[in-house]
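Of the protein chains in this complex, one is absent; all others appear in place.
Per-chain numbering from 1; labels A and B assigned in written order.
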Amino acid sequence: MDSAGGFARSSIGRKVIMASTGVILVVYVIGHMIGNLQVYGGPEGINAYGKFLHTFIHGQAIWVARIVLLTAVLLHIWSATSLTLTSRKARGIGYREQKWKESTYASRTMRWGGVIILLFVIYHILHFTTGTVHPDFVPGDVYHNFVAGFRVVPVSIVYIVAMIALGLHLRHGVWSMFQTLGVSHPRYIGAAHVLAWVIAIAVTVGNISFPLAVLAGVVK
Amino acid sequence: MELKPNIPDGPIEKKWDRHRFEMKLVNPANKRKYTVIMVGSGLAGAGGAAAMAELGYKVKCFCYQDSPRRAHSIAAQGGINAAKNYHNDGDSVFRLFYDTVKGGDFRAREANVYRLAQVSVNIIDQCVALGVPFAREYGGLLDNRSFGGAQVSRTFYARGQTGQQLLLGAYQALERQIGLGQVEMFPRHEMQELVLVDGKARGIVVRDMVTGEVETHLADAVCLATGGYGNVFYLATYAKGCNTTAIWRAYKKGAPFANPCFTQIHPTCIPVTGEYQSKLTLMSESLRNDGRIWVPKAKGDKRAANEIPKEERDYYLERMYPSFGNLAPRDIASRAAKRVCDEGRGVGPTGFGVYLDFHDAIERLGQKKIEEKYGNLFEMYERITDEDPYKVPMRIYPASHYTMGGLWVDYNLMSTIPGLFVLGEANFSDHGANRLGASALMQGLGDGYFIIPYTIGNYLAREKFPAVAADHPEVRAAEKAVSDRTERLLSIRGKRTATSFHRELGKIMWEHCGMARDRKGLEHALGKIPGLREEFWKNVTVPGSGRELNQSLELAGRVADFLELGELMCLDALERDESCGSHFRLEHQMADGEAKRNDEKFCHVAAWQYTGEGRKPDRLVEPLVYENVELAVRSYK
Partner (left out) sequence: MKLTLRIWRQKDAKSKGAFVTYTAEADEEMSFLEMLDVVNEGLIQRGEEPIAFDHDCREGICGTCGFVINGRAHGPRERTTVCQLHMRSFQDGDTLTLEPWRADAFPVLKDLVVDRGAFDRIIAAGGFIASAIGGAPDANAIPIRKENADLSMDAAACIGCGACVAACPNAAAMLFVSAKMGHLAMLPQGQPERMDRARAMVAQMDAEGFGTCTNHGECEAACPKAIRMEFIGRMNADYVKASLTGGRRAAGSEGGSG
């Protein structure tokens, strides 16, 4: 095997790191969204779910998950930054005019979209995990925090915007992941595009439904 | 001087084997002490450079393109012949040899052609091993198609891009040697002069086309694989950069130029549309399998093709050659098209075009079938002309496509200058007066992969090569000649562009030394070309300087050489007072318009030797002896 350093320095190696950490993060956001759907079942379910997450394997599971996620996020950011810098350097003088044929809004906003998502995640942790920026945080009462948090209209708007950014990121990211990890057969690469759409829409719609449900009074 | 072909003794099928055994070898450890220069990186050049480097010689390879992968071998569409007999249809080395000699109208050297047919088999093996993705059948074996002038299916192909794939194979082998440090590659370098020391070819002077630097490279032998000179006609299917400069320099240093008048005109090219036109595009010969060629019966009939009723059309090939019809050989089809256009019955805006009509084939086979067979060609045609050939007939006209003539070489591919080898289209050796389809690729790779690696060793092993000092008087003189010439071109600052001279020369050549020639026309051309050349040297304008990337200067240098070569072609065409293959003298034709050879007087190679500025070159003769093929009237009826 090549030295791990050599692989991680190569362009494709860094892309693979980005894609494989992406897999972890995608699985996580899907699980996160599905878990949160329990809010529609009322306070008992979601609070019990929250408690379960915090106490599973004597409360260690959550830390394992947090470490894995944090590592994935850091590697994802590192590879993205490093690849971006390489590409910037590859075209010192740009075009006066450049027209796009194939690239999409989603593919062209990966970088800034990623930055927005990062800022959002920090905010989100301060908001719902630590409660630092939450107006009325009650540790352990997930349902209450959820409803109280989204009642603030500007906050809900921030969430909605961030989820649209996440949706775009997933739309390009998920198919990209398959491409980078080497799925190349035309039949499956077509399926990857479909899957990217499905995941992007499901996660976005599912997550956006939460603030909307609170604002509309469906969840109170 | 006497031309010594150095053909080995013995029966024809043993000559090459025997010769290879009798050759002197260079010890493997000594090979690295020799440096060989290769000019050109097409099939012959890249193939030869890679093969020699693999043997251990140090090779310096030069090309004018920005990468060796772009040499014009890349544009060949149809395929490559080989006597594999994979289809059990009666092919053999001897049959390929026979077809090629006959196709060349008995003006090629038997021994060379036989060897070519022999190595054709190895070429296919080698190409497959190098990763050329030839077309395959469902069982996984190689597919073949048939081509003009043969009754067996022996043409291997890779879609419509056979030349490209073969070249990429050779190019990759070359790049591998570059990576290993065995070959030093000089792209964007154009050869400007040959350096002779003690009568031997010992180096070249090149111009770095990016910096303008004039550099000398010394070696123990020099190989020229610089392609053909068909751009003398200005409009041709050649790449724009193809030129005669390298072989012309060698000619002026004493290497005889053989059969310069043997130039092939391909019948199916897209016609010229206007004065600005810069090049012609070939449409594959295979289209004639299903297309019918016609012009209106009436002169000056300007109606649209579809408005002309069938009875007012002249399917002239079917009328004149009832048995071969639209599949008449290249030279015959080309001349017939010229004849009907000269009569004023040509079609299209310029009147120089004939219809190639697929209407009947589409009716017979359905559009889908035609699409399957020719889809990419139809699309290419549509792209260039904006006409849909499924609806309106294609317009085609002949164009300069290949040159059989070139520097004279012996059996070892060496010219009369010791150490100067000439490969591929640049030499004259294998196609006689007419080349068959799918044989050019075969010759290029044959020369490069399988002949030069042997013969170069035999030469190097037999000679001594004292080191040549960088300031040797011959080197200095060659360098000075190059700088002087550049200076001269830049200092004229006249009123006309090099292109305008090239275009004018092309018109003269096309008119008088093209598809059909006669004494009057050739004499007329011989009267006009020197005047044009003189005007060129007084009135050309070349902007910029010699110390930079200067495309106008490159072009002017090439045009200057074409202006000299054109004259030699006309001279050769005039003195070859017979018709043979592509060389058609109106004075010498059969009653049915076929070429009428004169074997008694002209069964020979005519090689012209330079005798000095303003003096008529000497016409040297190499008699052609046919021991294995009977001299016969070439008939495709």
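Keep this in mind: a contact is a pair of C-beta atoms (placed from the backbone, for glycine too) under 8 Å apart; a residue touches a chain by one contact, two chains touch by 3 or more.
Please read all numbers here as calculations on a predicted model, not as lab measurements.
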Of the candidates B:P28, B:G90 or B:G139, the residue in contact with the absent chain is B:G139
Any idea which of B:R176, B:K507, B:K596 or B:R619 touches the chain not displayed?
-> B:R176
Among the options B:I384, B:A470, B:M590 or B:V633, the absent chain makes contact with B:I384
Absent-chain contact - pick from B:M1, B:A129, B:A298 or B:V625 | B:A129
By the document's definition of touch, the residue of B:K240, B:R319 or B:K480 touching the omitted chain is B:K240
May I ask you to list the residues on chain A that touch the chain which is not drawn?
-> 1-2, 6-7, 9-16, 83, 86-104, 107-108, 110, 172, 175-176, 178-186, 189
Which residue numbers on chain B touch the omitted chain?
-> 47, 50-51, 54, 65-70, 72, 74-75, 84, 86, 122, 124-131, 133-142, 158-159, 161, 164-165, 168, 171-173, 175-176, 178-179, 185, 187, 210, 237, 239-241, 273-274, 276-279, 281-282, 380, 383-384, 386, 449-450, 453, 493, 495, 497, 499-500, 541-544, 548-549, 551-552
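FYI, only the chains that are shown with their structure count from here on.
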Centroid spacing, where centroids are CA-atom means, of chain A and chain B in whole angstrom | 62
